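The structure appears right after this line, and notes come after that.
Note that one protein chain of the assembly has been removed; the remaining protein chains are unaltered in position.
== subunit A ==
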Amino acid sequence: MAATNLRERRWVRFLNRYGFILAVLVPILLWFSIFSFGPILYALYASLTNTHSLDPSRARFVGLDNYISLLDDRRFLASMRNVVQFVLTKGVLNIVLSLGLALLLERLRRGRNLYLFFIFMPVVISQVAVAMLFLWLYDPRLGLINYLLSLVEIPPQSFIRSTAQAIYSVAIADVWKTYGYAAVIFLAGLLDIPQDYYEAAKVDGATRLQTLWRVTLPLLKNPLVLVMVLIVIDGVQHFTMVQVMTGGGPADSTLMPSILVYNYGLGANNYRMGYACAISFLMFAVILVVTVLQLRLFRSLYD
């Protein structure tokens, strides 16, 4: 009798202490197990098999075969080349535009929010809608951009319909949508810099350009690293706008790894789930490396 009582009391104490925590964490962890950890582990396992997307019962373990075949897969190699071009184009344009914009906005005493209101707007609208807008702007015959080019006597371009221009065209559309976001991060970083630094530079007789190089940019390192990492992580995973605008074409010139995962995994006549999962895990590896490098870089910056 006494023993049960003691056990009961212990149980009550346990519940008093951990009851709320368990009531919260058990459902949360259950959700993560079902919709996050489980699928991740399953994808890892599938990447080592020849699983069919619709009928996984016939799966056979193939080791690293999927990863090895990727090295010979011309479509996969094309997607790697494209994603590097995409990230570089996007990164350079995005940082130059957003940093320039932030530097201009910082100088303002009034009206900053009014400009931000317009410039940030493309950030919030749907990617598919932006893709539709740019499909129209880029149309070789009917689009606004070729019309504007014709006004300054530049011959019409084919943009997303040409293998040479397509990847840059989709990257530019993406920059139009996203650079306002980086600008806000840079602006916050600029406004954090104490005015004393600038005054000290002025007293020392530094020119505007010198101040920018020697004072402003070094103090903006953290936002710069953050923006670059976001651009890389985002770019590596990019799917929506390119899928809608070109579907990866023409001739695979805008094919992205995510699009390839979708096509191999769920495209008609493919359903090669194992193979597609191997691609997705390589993307994961790239993001992991970038994130670790970022943490290292941040740590060295703080020291």
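One rule holds in what follows: a contact is a pair of C-beta atoms (placed from the backbone, for glycine too) under 8 Å apart; a residue touches a chain by one contact, two chains touch by 3 or more; residues count from 1.
The criterion applied here is as follows: contacts and distances are computed from a predicted model.
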Original post:
Looking at UniProt, which of "Xanthine dehydrogenase family protein molybdopterin-binding subunit", "Carbohydrate ABC transporter permease", "Cysteine-rich domain protein" or "Diguanylate cyclase (GGDEF) domain-containing protein" names the chain that isn't shown?
Top reply: "Carbohydrate ABC transporter permease"
Original post:
Given the contact definition stated above, which residue among A:48, A:78, A:101 or A:201 touches the chain not shown here?
Top reply: A:101
Original post:
Among A:77, A:93 or A:116, which one is in touch with the chain left out?
Top reply: A:116
Subject >> Residue among A:29, A:68 or A:164 touching the omitted chain >> reply: A:29
**OP:** Spell out, residue by residue, where the missing chain touches subunit A.
**Re:** 18, 20-21, 24-25, 28-29, 31-32, 34-40, 42-43, 46, 53, 56, 101, 104-105, 107-108, 111, 113, 115-122, 124-129, 131-133, 135-137, 139, 142, 144, 147, 176, 180-181, 184-185, 188, 226, 230, 233-234, 236-237, 239-240, 243-244, 257-258, 261-262, 265-266, 273, 276-277, 279-281, 283-284, 287-288, 291
